[in-house]
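Before anything else, here's the structure in question.
Every protein chain of the complex appears in place save one, which is left out.
Our next item is chain A:
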């Protein structure tokens, strides 16, 4: 980078200020949605009650806030950031605009592993799920990368291979649910993708995986930018392509595996947010990833709140809301752009 802060021309400095301001605005939006996520639900709370419920142990809202709404919101923050950032780095790594952990089958891989664990190995808690989910996500990530990392892989072909994997893995999951009614009862809510079952234990269980994954992904932003120029150019810029790819695959595995273990397979968050953000920031991952890390939880929690509002007196699962919100964007993307080339 020849231009550093002091030498930066005014336009560039102005753009950086605009991006920073945009990030601050995104964070403010996220804060509003977090408050809404705590306030909205079967028992609606005015803002004052949210505050007292958060802070005062003897307030009547304390139990609701701390046992249910707060873990749920935290899980939404973590899972949203995980899926959004995973989608963004997948898109950068495979140079494929349609790469999404849900569409490519990574979340389905985690689901299949969790279903196996739940039905055959008697694992029932998220604490146990997480390892199986990581394993399943790792296998499918490696597979997707093996298929999609090559030169000939066009977006459409990769998406098709992912859809085929998805179909296979989900037919396996439904076969497992069919053979074992107990796992049907447990897994049928989980397979839609839901934040409803969140508790403090779940959050603390997946927190380390997602934090490590986020850090690795954010750390890989600059070398991934270099990698976008091609392997040779990246090497000339001092990056090590093999190492970066390995790091990104590890990060995606950690992020998708942990998010899926906690809330089930959720599609389209990893597709929707990076595409929207790219319109704001351009392809520079050093800005793209932080934006995704802030706006993806905003989307996921927003979808969750929307599900709670629309589904009264029960709720709509967040996975369904994101599928219905994200699907049209995907359709718009593939019908409008040059993506639909063979």
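By our rule, a contact is a pair of C-beta atoms (placed from the backbone, for glycine too) under 8 Å apart; a residue touches a chain by one contact, two chains touch by 3 or more; residues count from 1.
Everything below uses one rule, namely that contacts and distances are computed from a predicted model.
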Chain left out of the displayed complex - its UniProt protein name, from "Iron ABC transporter permease", "Response regulator", "sn-glycerol-3-phosphate import ATP-binding protein UgpC" or "Spore germination protein KA": "Iron ABC transporter permease"
Identified contact with the non-displayed chain, of A:175, A:215 or A:229: A:175
Residue of A:184, A:228, A:250 or A:276 in touch with the missing chain, whole complex considered: A:184
Those residues of chain A which, in the complete complex, touch the missing chain: 98, 102-103, 146-147, 150, 152-153, 156-157, 159-161, 163-165, 167-172, 174-175, 177-179, 181, 184-185, 188-189, 191-193, 267-268, 316-317, 319-320, 322-324, 326-328, 330-331, 334-335, 339-342
